[in-house]
Structure formats: structure tokens, C-alpha cells
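Removed: one protein chain of the complex. Kept in place: all other protein chains.
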Amino acid sequence: MIEEFKNIINILARPYIMFPAMIVAFIFIFPATDGLMKINRRLGLYKLWTNNGGIAIFAFLFLGFGFGLTDPNFRAIVTKPDNVPIVGLIFLVVFFLWFALKQAWENDEREAKGLRPNEAEDAKENILVWPDLVYIEFIAMLLISALLIVWAIVLKAPLEQPANPTVSPNPSKAPWYFLGLQEMLVYFDPWIAGVLFPTVIMLGFMCIPFIDNNRKGLGYYSFNSRKMAISIFLFFWLILWIFLIITGTFLRGPNWNFFGPFEYWDVHKLEALTNINLSEVVYMILLNQRLPDNILLREIWGILALLGYFTLTPLILAKTFLKNVYNRLGPLRYSIFIIFMLLAASLPIKMFLRWIFNIKYIVAIPEFFLNI
Amino acid sequence: MTETKPSTPSSNPTPVPQPPTMDRRTFIKWSAVGWAAFAAVIGGYGTMIVRYLFPNVLFEPKQEFRAGLPEEYQVGEVSERWKDAYGTWIVRDSEKIYALATICTHLGCTPNWMQNEAKFKCPCHGSGFYMTGIHFEGPAPRPLERYRIFLSDDGEIVVDKTRKFQQEKGEWSDPESFVTV
Amino acid sequence: MGVDERHYNIEKLNKIFAIASLTLLTGVGLLFYNDYSRKWKDYQGEYQNLEIEKTRVKLDDENAKLKDDAEFIKLQEDLQKAKANFADQCSPAKLQDIAKANEGINSHSEILKQQYRVIKAQLDTAKFHYEEIAAKGHGDVKVAEIRYKSLEQRTKQLNQRIQNDDNKFANNKKTIDDCSQTVRDLERNERALTQKSTILDRKLKKIDPNEMSLTNRIANLVRNLPVIDLANPTVKVQQIVLKDIHDDLNFMTMPKVDRCTTCHLGIANPDYKDAAQPLRTHPNLELYLSKDSAHPIESFGCTTCHEGSGRATDFVTAAHTPSSEKQEHEWKKKYNWAEQHHWDKPMYATPYVEAGCFKCHSGQTTIKGAEKLNLGLQLIERAGCYACHSIDKYKDWPKPGPNLEHLASKSTAEWTYRWIADPKSFRHNTWMPSYFNQSNNSDPESKARSQQEIHAIVHYLFAESSEFKMKSMPQPGDATKGEELVASIGCFGCHNIDHSQKKMTRDRTMLTKEQGPNLIGFGTKTSKIWLYEWLKNPQRYHPETRMPDLRLTDNEAADIAAFLSKDTNESFNNQPIAPINDKIVDDLVRGFLQKSLSEVETEAKLPKMSRDQKLQFAGQKLIAQYGCYSCHDIKGFKGYKPIGVDLTEEGSKSTDKFDFGFVKIEHSKQAWFTQKLRDPRIFDEKKIKTPDEKLRMPNYNFSEKEAEAITTALLGFVKDKPGKSKPRTPENLAIERGEQIVREFNCQGCHIIEHEGGAIKDSISDWLVKYQGKDKSEVDTIIKTFSPPNLNGIGKKVQSQWLFEFIHKPEIVRPWLKVRMPTYSFNAAHLNSLLKYFNALDKEEFPFTEHANTTLTPTELIAAQKMFSPDYFDCTKCHIVGNQMPSGSQETWAPNLALAGKRLKPEWVIDWIKNPTAIDPATKMPTFFDPQNFSESGPPDIFDGDENEQIRVLRNYIMSISTLPPQPISMPTATLTTNPAATAEQSK
Partner (left out) sequence: MSDQPNALAKFLDWLSKTQVAKAIFRTGIPKNRRQRMTVMLNNVFLHLHPVRLPKHAVKIKYTWCMGGLSFFVFLVLTVTGILLMFYYRPTVEYAYGDIVDLREQVPLGIMREIHRWGAHLMVITVWLHMFRVFMTGSYKPPREFNWIIGVVLLVLTMLMSFTGYLLPWDQLAIWAITVGSNMAGATPILGAAGPGSNLLALGDVNFVTSASDARFAMLGGRFVGEGALLRFYVLHCIGLPFIIMIFMIIHFWRVRKDGGISGPV
């Protein structure tokens, strides 16, 4: 019975199930538009951000972990010293997410009633920094020091065999905070996953204050007045950042194969490498002929698709779904915004293409190390 | 810096005691020269740092070795000459010479070449590979890897272990993965 | 001031700023230039130009050769014909169709293969999945199985189709190939013939700008520009990192790094033999640097042997050492050369370059190829430097001088006085060095003192001399007979008789003849009876002597004694002996007394001593001071330590530890050593010293060449031991030990061992001319027969047991030889070492235990006797068998076959009969079996002409011949000890 249950979890945890599920849930939990907000309200999902909701979330988390720890495979992965921070990260992120949104929804409700946010009430009064702030900071330092010391005593820092450049461990993993990038390597070439995306992420983050021209919600927690910004941010932050790290750390085993949380990391596990390039799909499967020798001719379909993606989509979106956004941001801001969005969206798109059509590369020019 | 603004002289009717030496153009010239030179200096510093990052000599263990002339290898022979020193088999078939890594793709043991059965056999878990490196028995998931191989200026074979070619990725057709003889 | 609140004129400031910026920019530019301009880059440019030139010449040569190569011309004709034929026979249009069809198949199969890859991957996964589910028991096994099976089925089908395609393709290809077979074969031959030129051409295209495309030419210029040279320069620092050879960094070591090849680019390239430095090829590439040599550059680098600073990339900092003052001036001018005071190991100057060999090859006695070093080492051995200066290599060597404990029975006090005062005046080439009348003690005062010192020493020696019993001689001796004996029995292996006063530089062959003293002036030095006793048993007078016992009969000994004592040295006898001067003797004694007593005590004690007591006392102190006991056994000096500096690590001593005094020479180790060897007392020059403070090292009168050789050896005595030349296997150790014994006892004076030695040959040919009446030309052909045997290959040839017994107690193998194998006072350890040595040299098993079956069936015996008989090989024509002498003349005589059974190794006999010249090219043994036509060479009527069988049977016969009664061999002191089992068997 329990085995069956674990098996189901293992299957559910597979990226091609888990990931779409999370995206769907995300859309409703963090509604980006008024329409979605209505659905959210109707489903009562907002109740997650109340004290009871918090208790429920944490009860679920703790129960889940508690149950998981009874399984040796799960235990082995989760209690590996270098993975402990990620477990902590899960709890902290969930907690602070709940904590932030709870305050945000409270403020939203106040706003709906025509009141100013809680912070504004507080801000009416000024306080001398000595001793209140200095003191709590001091206490925080003490607590965090104590935490570090206890942590250091309980968990030894990992130290494996001496470095051996000829024997690579299987799997070889980057430091955990880069595992999101490494996970992307499954779907993209290193120059995209390892160079282009980090650069874009950095630039994108830096651009946030300049793209988001919504003046509301400064200096207090809120959701409703900036739901678009928050939803997009949380999508990156929670799904494309934290969730990918968790996948990379806990669910990727030997040969970078996927393993469910309760699955044994069997080196022999095989995953069918049945991926093919777009050009092969077009020429070999659809047209039933050989690949052309001319590179440009061979890859023209992929190149067209890419061009279309980056030129047509913004135009269409500006006229349809994102009309409001376009109006609010103006052409320059909108262009920058949409390029970042499309780049970001390319990851889930590529994932789906892989899962559904076994597409390896849209454009594959190994002659120039250029694979997209 | 009022002088730099083109509007200043007209907007400032009170005569300012200015040294009557340089006209505006010489002034701009000097300042431009100065800043250009300064920019060049900064560029020079930057270049210096970049160049500094690339050492002139390396102390890395050699990843490349010379394996003698192609004539030293018989057609159909798997040479074990460089197995111990460089972890490489040099194989010559009727058309080409290639270098196989002596690392089993299963768990990394070193297989043995069985001359009589014409196959590589891994002693750890029994994976078997043909002379080409293709796996045909045992748990090995993929063929043996090949190293980059080329002829030096004086006709000697050079094997470069920094680059590997994997059959399952279709890399064995890469012209650097073999030497035609 | 002013409305702008300013002090400076902004325009002026701008100007100053511009100037400041420009100044800094110039500085940065200079910085880049300074970093970029290096002398070694010029050398590399030079090398590249030379490479282009040389490659072009080679290519032209190769092409010219090809042009004239008949084979190549024919091949090209054939090829043309074949191509024409090809067009005729295999209608190209049809082939094109086939090729086209193949292309179609190919594209078809490519798609199939794509599908196959996908399905195969799925199959593998399905298989794993099926296995996993079946093993763990959860999930639906059936479904998994069905999926697996169906996939397997599909894979098989696909595979079938692919194979069909492949077969079709292969068939088509074969059709094409078959047609073009001849053309392709010929083309391959052409490729093989033109390979050299192709390679050269390719190389030239890579390095010669004239052969390059424009972009490559630009790239070649650009890649070496500053900053851009980070990427892929052609001009770059070359280095060799030696993982196994370490530099000593005081208490720790680091792998050696040599960058010498950055400038010395042609060092391992044989094309640069005549190039100017630094590009010139290293001499003797067969031994050094090349990949197959004993010292490949990749594993030895440069500074391992040459010293110097390997990491340097500049001429001066590399610590090059000039080999002469002239060169030094040249270098100073050309390179701004200066001595590197902060690098302790400068390069060996060219004359002393062999010093570098010693640090690895210290265990060897002779180091092949290092002639100067060998001479230096041999001189050190012969001169006995190790007696006063301890040297690790020679710690087991005997004292070089004779025993003086019974001196009174050998010589007179007068002779001894004159001898010590000036040994060279008695024997011009003696190895006894001169202590007196040297540069620091030849002023009148010192001279007077020296005379009294000699008196004291002589007094001590004679007073302490104990009795040596001498019997009377059987007869007065015949000097003429003695002279012939000396010439014939082999004395000249170790001695010579040389009256010429010529000063000459000794070479290594000469040194083997100076193993013992020059046999002149004995009439003056000693008595006939002493000589007689000495010749009869040298060990009795001097237990440690290396002089062997030649088993002389009483008469022979008397004859030789008579001959030797005939030679006198009258001028030596006429040298004056100064009278004893009591005042000076008192001074001497006073001086020594004051070292342990106060002045008052000294003055009180001195008058109480008699003259004899004084001389005895001073003599004893002087022998200690001069270290006479180091070389000679003298009563009362047992356990005294050697007086000289330890030389084991002399080459590693830093230059500042040497006292150059006021002598104006170059401040380098080699200069100091050379100066010291030329004149050991030179560094006392212009110094004020009391007599006992003066330098004491005696003068050996080394020639310049000898001094240089010894200096080379001394420079090689270094601290660091990068490794031994050969692995420390028992065999290699045995060889080292054996070589040492061979050198110590001068075996190579008579025998050729390891292709060296045998100088006695000259004196034997003199003997043949003088006493046997042969003429010179005849002598050359027979000399080998009358010389001691060549011992190359002895380990393969003779049985160890026999050799052991033979060396211990020689028996007669070659009765026609006059020269005798002496009996040495070897102990069992010596003998075993020698046997191991000879066997190890020939890579033979030791101890030799396995014996081939040498029994004969009756038919074989008959056949063997037939072959042995005069009708066939006529063995007894030359070979002695037992007591039966051969029928031929003495010049052709060969060893006693009756000894073969116990003497020779059976396998060797086979090899020997088969082809004697292969073993010894100069042998007189006829070659009965023609190696060119072996299967037809034997007598056809024996064993149906089976040569191998014939040889085997003949061997077995020879091994069984014995007409001598078996002799019991008495071995009281020595037995073979290496293999107890073998010993046990023997004793049965």
C-alpha cells in the first residue's frame, strides 16, 4: 500500500507531470489578472494566506517530510549535509511567501475598505533607533550565531575523496545555487543555459524598477494593486529558480537521469535518448528525405520559427492579451519587457517541446557550436 | 566649469577676469588629448590585467602525446603500447587509425583487449566492446570514447586527450576523431 | 578669489593634465614593450627561418630523388595506364548510375538508422523497466513485458531492413571498388612513396610565409604581437617539467623545470649540427636527448646533467659558465655576462661537463662515454686520494702505499731518507708524492727544518720496524733468465720498466700498467733476498697488497730477483744526507711538546730527553701531521683518522668555502681545484704561517690534463642524487661490485673485460719478437693465441663452479701460454661477486644449475667419434685433449677439450660449434657449419645431414671426453655460498 503510494508520488514528481501541474496551480494561486482573481476568490485559494491557511500549508509540508523521512532513499538525499540548506530553503521560502502574502492580503482588504495599509498606520509614529532597533538587531545576530554554531556542531562539512581529475563522480553537480542552471542544461546548450540565461536573469532583475512603472505598492506588502508584477516575479522566483534547484538537487541522479523522491539512484537506469532536431523532424519524418547539406537550408525552419517567436509574438500579444500592458508601458518598455518574457518563456516552451515532440534543438548547427 | 558651456559668455555680461591665453578650440584640444590619453591608459591597464590572466607556460600534466608513425601500427591491430602510460588504445583498421579511451563506459574500469576473441572485455562487470569500441554485451550503456587524433608536422601521430568523441552523439564521423591512412 | 571661487587657471590645468596623461601613457607603452622584448624571441625567429630553409632543401632533395626514382616513374606510368584502362573497362556512366543508386540507398538507410536509434533507445529503456518491475514485483509485469517484446520485434525488423540496405550498398560499392581496385592499389603505393615529400610539403606550408595563403600570413604575424600572443603564439617559452627529478630546495624538493629549449631549439634536432649557438644540436644524440637514447630529453631535461638555473629564460640568469677567460670576455661583451652569485649550481664549463654524469653513475667504475671523468676517477684511485680524503665511493679500498712495519728488512735508513726527501729522483714516475722542497717549504729555513723532519720520520720508521724473517735463496739467480721470465709470465700486466725520464700524461691504458711500481732501481732500494721473498709470497710482507702470487718456483723467483736487483740508481745514492742538527730537532720537539704542555713544563722535559727519544717523538708527531699512515701501514697508528677534507660532496661546496688566499685566479671551484692539483701548497703564497699551520697536501706532479680530469671528477662529487642510473636489481648491483673488483685487482691489465683492457698484449708481442724470434708482422696474427683470453661473454661460456675453482686455484687450460693467471688472495665474497658479475654481464642465471642431458646412445657415440676424427672435423688438430698435444703448430693450439665437461656451459658449446665467429670474430676456430647455408652445411652422411642433431651429439661427446683422472679439488677456505643446495650437491 505504502509502496504503491510512493510509486504514485514518484510518477507524479516526474518533470513532465509536476511542472505543468505547478504552472496550472500557480496561475490560480497567484492570479495575474482580474479574471483569474475572480476564479481564485471563487475557489477560496486566498484562504491560504490566513493563519489557518498557514497552519494547513505547514502541516502539509511537515507531514510530507515526516512521511518522506521514513523512506531510506528520500532520507539519504535530504540529509546529505550539503542538501540540508535546500531543505531549510524550502521551509523558509514557503514561510516567507506565506508571511508576505498574508500581510499583502490584509493590506488589500484594508485598501478595499478604503483604509491605508498597516504599515502606513505604523509609519505615523516615529521611533528612536536606540535602543529598539539596535537591540533587536543585536538579538538577531546572537540567534543567528547560535544557529550557525549548532548547525556546525550537528552537521560536519562534507569532504569527499581527494580531487581526482580522471575520475568524475556520477552525477557531477554544480554547487546547489547553480543547479537551476544545470537543470536547464537538460534542455539547452551550455551557452544558453550557462551564459545567456544567467546574463539575461541578471539584466532582467536590474531592469525591474525601470519596466515596472506602477507607482502603487511602495513600502508596504500588497498584492492586488500589483498582481501582474508579483505573479511574474513569483513565477521566476518560485518555479524557474527555487523549484528547478530542488529538482536538480533532489531529483537528478546518475547520468542526470530523473529519479522520484522515493526512488533508488540506480546507475543502470536508462532513459530513452529519442530526441531529434527540428530539421530532422521536418526533413526525415515529414518530408521523408535526407537532410540537405546546406546548413542554412537545413536549419531554415528553426530559424524562421525563432524569428517568428521573437518578432511576431510581441506584436500579436501587444494587440491581444497584453494590450493593457502595452498601453501602460509604452513601446520601449514593452519591447524590453516582452523580450525578457519571451526569453524566460522559452524555457518552459522548450521543455514542453521536448516532452511532447522529443525535440532536441530548434536550430542545430554543431559546426559552429550553435544549438538552440 | 562655466567656461565649457557654449552659452556662458553671452549669458554672463559681467566681464570675468579670464586669462586671455587660450581660445576655446585649443582648450578643447588639450582637454580632449588629456582625456583620450587617460582613456588609453585605462585601456592599457585593462589589457594588462587580461593578458596577465593568461600564463605563458603551463604546468599541467601532458594531455597530448606522440604515438609514433602510422607505419608502426599493423592493420587490424589493437596496440596496447600507450595503455599504461596514457590510457589509450591505438587501433588501425583498413582505412583509418583511431584512439580509444581505456575507460569502460559502465563504471569506469579498464577493459582488457582479448586478441583471440577480438574484443575488449571489462573485467569488472563483463561489458564487451568490439574493436571499433561499440558495445555489444554486458551492462555498458554506450560505446567506448575516442580521443582526438591527428598527424603532426613530421608525420607522427598525436593523440589529444582533452577532446573526446562519443559515438552515440554521432561524433565519430568528426574528421578529428581518426586519421586516414 | 574671483566669482568662481577658483585659484588655478583651468586651461593651464587642462594642459598639464594632458601632459600628465601622455606621460603616463608613454609609461604604459614602455611597460608593454619591456615585457614583450625578450632575447629568446629573436632566437626563436632565427630558428623558424632556419627551419624553413632546411625544410625546403629537404623537400627539394626528396622531390629530386623521386624524379630519378625508377620505381616511382614506373609507378606513375602504371597509374596512368590503369586509369586509362579503368575508363575503358568500367564504363564510367554505368558506375555513376550505381553510385547514384547508392546515394539513394544511403539516404533511405539514414532515415531508417535514425528510426533505429530512437527505437533502440526505447528498447533499452523498456528492457530496464521490465527488469526493474520484474525484480521489485510492483507494477504490471505483463504490460512491461509486452512492451519490451514488441519493441524488440520492431528493432529486429528495422535492423533487418537496415541490413538489407547495407548489403545492397556494400554490393554496389564492391562493384565500383572491384573496378577501381588496381587504380586504388597503385594510388596507395604512390602515397607510400611520396609520403616523405608530402609530410615535408605540409610542414613547409605551415611555416613558410611564401607558401601560405594571405590570411595565414597575416595570422602568423598577428599571433605573436603583444597581448594577442596570449592566444596561440608560435613564439613561446618552451619548458620541460620533470616529475621524477627534483631540485633540492633545502629540506624539501620540487620537480625540476627546464626552459633551456626556449633558446636551444635545435638541441635534439639532428639537422642543426653546424648551426651557431644557441641552436646547435647536442653532440651524440644516440646517447643523449633522443627518444630512444638512454637519456631522453623528456625525462632528463638539461640541468639534471649540466646544472645551471633551469627556469631561466635569459643567458645570464641561466648561469652559463665560460670555459676560458677568453670566452668570459667575449660573453661579457656580447651578453653582459656576470657570475650569478645567488645561484649555487652554475653550469659546468665545457671542459668539465662530464662531471654531471657522476651523480647518477657513481656506482659504476667506468662510465661509458665519459672518458675524462673515467680518467679522473682512475687517477684518484691510483693516486690514493681516498686515503687522506674519505670518499664514499672508495670507502672499502685498501691503502695505496706499501706496508712499512718491517721496513728495516727491506731498505736502509739512507735510502729511506733520500726517498722521502725526493721520491721522484729515484723513480721519475712514482706515485709516492713529494712532501718536501715544495712552494711553501723551500726557503732555506724551511729546508733546514725539512731535513731534520725527515731524519725524525726515518728514525721512527726504523725504530718501530719489526723483524721480517728471510730464508736463504736456493741459488744466486740468473739475471738473463729472470729478464725473460719478467717479459713472459705477465709482470707487465701491472708493472713496467721505464728508465726514460720523460714526463708524460697518463691515459687509462697506461694506468693499468702502473698498477704496481715501475720496476727500476731495485738494486739501490732493496736486497736480492728481500725481492726473492717478496716474489715468493707478497702477502707475507704486506698482507693487504694486491700483488698476486704467480706461483713462481724457487729458481724462477731467484732469477727474477737477480734480474731486478741488477738495476741500481747511483745518482740517487750520491745525494747528500744532511747531518742531524740538535738545535733544530730541539725546536721541532719543543713545538710539538708545547701543544700539550706549558712552556715551563716543556723546557723542563726537553733536556731530559735523549737525541733518540727526541727523534722518535718528533717522528711520531710528524707522521701524524703529514698523514703518512693514511697510505702506509705504520706501527702505532692504528685507528688514526684520515687527515684530509672529506671529498664525497666536494662538488656541492659553495665557492666561498674555498680559501683562495692571495692567489690571483678566477674565483670558481674548478679554478681552485686545478690550482690545488698543480701545486697543492700554492694557497700558502704570501701568507705568514708557522710550520705546522702550513698546507700539507703533497705534490703528485699531475700534468694539466690529469689535473683537469681530476677536477672533473671532483666537480661531480655532489650532494644531490637524482636517482641511480640503473634500477637497483641484484644483477646491476653485482655488475657494479664486480667492476670494482676488476678495477681494484687490475684484471683488465691482462684480460679484455667489457671490451676494455688487455694492454699486456704489447709486452707479449715484444717478448715474441725478442725471445721467440718471430717477426713483427707475424706477431700480429698470432698475438691473440699467446695473450690472456678475452673475457667478453665469459658468463655465457663457462660454468660458474669451474670458474670459481679456477680463479681460486688456476689450472692449465692453455698449456702453450707463457703468461700466467696468478693466484689472488680472493676471499669467498670476492669470488662470488666476480661470478655474479660475469653472469650478470651476460644475463645468465646464477648460480648455474640446470645441466643439459649430455649422455650418448651407442649409435650417437659412433657418429660423434666419426665427426671428431680427422676424417671430418679433425678436432685434435688444434685442441689439446687431456695430455695429448695437438698435431698442428703451437700458434694454432686451442684449449683442452678434456676440461670441457666441467668447464663449459652446454648451451654455449652448441652456439660455439654452430658459428664461432659470431661469438668471437677473431677466433681461429674454423666455421664448420656455414651460417649462410646452414641446412646444407653439415656432413650429409651423418644423421641424414641433420645439422642440429650433429651439433648436439658432437657437443655431448665433447662434454664427456675425459682422459684425466678426476682431481679432487680442495677448497679449505672458500666455497660457493650463494646456493646452499648447489653446494650440498657438490660436496656429495
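First chain written, first letter: the chains are A, B and C, and each begins at residue 1.
Rule of thumb we're sticking to: a contact is a pair of C-beta atoms (placed from the backbone, for glycine too) under 8 Å apart; a residue touches a chain by one contact, two chains touch by 3 or more.
Computed from a predicted structure; not experimentally measured.
Just so you know, the chain we are not showing touches A, B, C across the whole complex. From the options A:P20, A:G54 or A:G194, the residue with contact to the chain not on display is A:G194. Checked against the hidden chain, the listed residues A:L181, A:L270 or A:A344 yield one contact partner: A:L181. When the whole complex is considered, the residue among A:Y220, A:F259 or A:Y283 that touches the unshown chain is A:Y220.
Summary of contacts with the chain left out: across A:N126, A:N294 or A:T320, the touching residue is A:N126.
Touching the omitted chain from subunit A are residues 82, 85, 88-89, 92-93, 96, 99-100, 103-104, 116-120, 122-134, 136-137, 140-141, 144-145, 147-149, 151-153, 155-165, 167-169, 172-178, 181-182, 189-191, 193-196, 202, 205-206, 208-210, 212, 214-222, 226, 230, 233, 237, 365, 368-371. Although one chain is not displayed, its contacts with subunit B can still be listed: residues 50, 53-55, 58-60, 63, 162. Those residues of subunit C that touch the chain absent from the view are 206, 212-213, 215-220, 222-223, 228, 230-232.
Throughout what follows, only the chains that are shown with their structure count from here on.
Across A-B and B-C, the chain pair carrying more C-beta contacts is B-C.
Our note on geometry: subunit A versus subunit C, Cα centroid distance of 73 Å, whole angstroms. Subunit A and subunit B, compared by their mean Cα positions, are separated by 34 Å. Chain centres here are Cα means. That of subunit B falls 44 Å from that of subunit C.
Residue numbers of subunit B whose C-beta contacts span two or more other chains: 141.
Across the assembly, subunit A contributes residues 268, 270, 273 that each touch 2 or more other chains. The residues of subunit C lying in touch with subunit B in their complex are 2-4, 9-12, 14-15, 17-22, 24-25, 28-29, 31-32, 124, 195, 199, 202-203, 206-207, 226-227, 230-231, 236-237, 239, 241, 257, 259. Only residues 1-3, 14, 16-17, 19, 21-22, 26-27, 30-31, 33-38, 40-41, 44-45, 47-48, 50-51, 54, 56-57, 59, 141, 153-155 of subunit B touch subunit C when the two sit together in their complex. Residue ranges of subunit B in contact with subunit A, taken from their complex: 87, 107-108, 139, 141, 168.
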